[in-house]
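A single protein chain has been omitted; all remaining protein chains appear in their positions.
Right after this comes chain A.
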Amino acid sequence: MTSEAKAVVKREWKLEPESEYRFEMDPGTTLAIKLIVGHAEIFGFELVEGKWYLFGYECKAAVYTWQGCTIEVAGQPSTEYVSEETSMSAYANLHIAFEQMRVRALRKLRGSPPHSDEPGTPVEPPRVLVLGPENSGKTTVCKILTNYAVRAGQGWSPVYVNVDPSEGGWAAPGIVSSAPITGPISTYSPANPLGSAATTTPMSFTSNALLPLAYWYGHADIRKNPLLLERLIRNLGENIKDRFDNDPESRVSGLIIDTPSSFASGQGSNDPRHRLIKACIEAFNVNVIIVVGHEKLNVEMQRAYSSQLTVVKIPKSGGVVELEYAYRERVHNYQLHAYMYGQIIPAPAGVTNATIGGETFTDLALAPSSTVINFGDLSIYRIGAESMAPTSALPIGAKRVVSEMQPAAIDPAQPGSGLLNAVLALLSPLNPDENERYDEELLDLTISGFLVVTHLDIPRKKMTILSPNQGSVVGRTAVLGSFEWQEQ
């Protein structure tokens, strides 16, 4: 019998202090891990003793222990091993240094009497830009630093900023976004590396009900439209600044900014990365740059910025695996699927009462809505590049660069509109006051969510839209990018 052949595979691993159990998974498999005794954490997220935690969707993660522990693993990972070579102590030191900055900033804000500090110690909270090449574990570092901050018991809620459009974060790829983090972020699926944007499902973890602020870039590659990306970064910075002005105490928790790996190394002198790094530093008022395991980049950053801020190099995290292109593509699919339909991770045989990242119920299924609308019901635009007008149509003296930021309306009735299976970003409502409108307003609006065009009926001028919820999209505006998604 196959069911018996697939008998329960459960193994115990005893981990020495400051070591970690690393695993990778094959597509379509699930894994469950339980902490039997001791303390353990996954990228800074502490596990509760005796609870099964599920993993799926080719999750790659590591269970780390500071003081030693025993864990039980059910299911069959594709790779698993224990390593004592981690960079956790460096990350922990960073955390302590950032905590010092936070408490000093808080003290200043509350006007408490000065400590016996050395004079001249900075009293600004940490606003940290994390840079690193491909597969250096930037996101892991960001996640650990964020999790440690929210675990400090001080009510911190650092704002996590993700300016890597190829990384879906808490929703789907193509956006630059930010969210205040108030509770630990769990790791269970690459579809939600940074927790999950809010749903109507009641959640135990605030990190599974995040309220991100998101702008639509629409592409995975920063070189596709660097001007647009820069503008969105600056818009994001403005909103964060507003938030901090509104609640000065929230400012004290600081910012953690995750960046694309293409910020780390460029292609020639024309590469936009320097400009984008500079935009980040200005927009988010960065005061610490962390370079993850890249000496050349470290030197470069030291030279450019060490006069105005602190540049620290840290080693790359040990467990990082090379990710091939096909894997990233699959992850993008998982993300859009999870955005629309949620995620169900079945427990491996022999495991009962399992949790997904600690959430006590495993049925995180969501019901999107599919509606047929008229072509005219939704205004769809594309920004720049593909829609560039022929030079003859440009105003005299205008440079081509202008059109990179130009929204161009898309006519769904035109064959080759590129709309079928396209992921659209639904924009926040335009300014109701016509006089306040301007050409590039679309670039400065945050997005409400993602839509997918699942069917085009050109003769009848109708299209079918998959939307995450029942909310009407009629009369709204959406922007096309270069992402596509098809239900599999």
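Simple rule for what comes next: contacts are C-beta pairs under 8 Å (C-beta built on N, C-alpha and C of every residue); 3 or more make two chains touch, one makes a residue touch a chain; residues count from 1.
To be clear about the criterion, contacts and distances are computed from a predicted model.
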| item | value |
| --- | --- |
| Hidden chain of the complex, named as in its UniProt record, picked from "CID domain-containing protein", "Ribosomal protein S18", "Chromosome disjunction protein 3" or "Superoxide dismutase" | "CID domain-containing protein" |
| Touch criterion as defined above, residue of A:V123, A:A198 or A:A304 at the omitted chain | A:A198 |
| Per the touch definition above, residue among A:S19, A:T187, A:T206 or A:N225 touching the missing chain | A:T206 |
| Selected from A:T70, A:S83 or A:Q154 as touching the chain missing from the view | A:Q154 |
| Residue of A:G183, A:G384 or A:P407 in touch with the missing chain, whole complex considered | A:G183 |
| Chain A residues that touch the omitted chain in the full complex | 39, 45-48, 66-67, 89-90, 92-97, 99-100, 103-104, 106-107, 110, 112, 115, 117, 148, 151-155, 157, 171, 180, 182-184, 197-206, 208-209, 211-214, 230-231, 234-235, 237-239, 242-243, 245-250, 279, 282, 288, 298, 310, 312-315, 339-340, 342, 358, 360-361, 365-369, 426, 428, 431, 433, 436, 438, 440-441, 443-449, 468-471 |
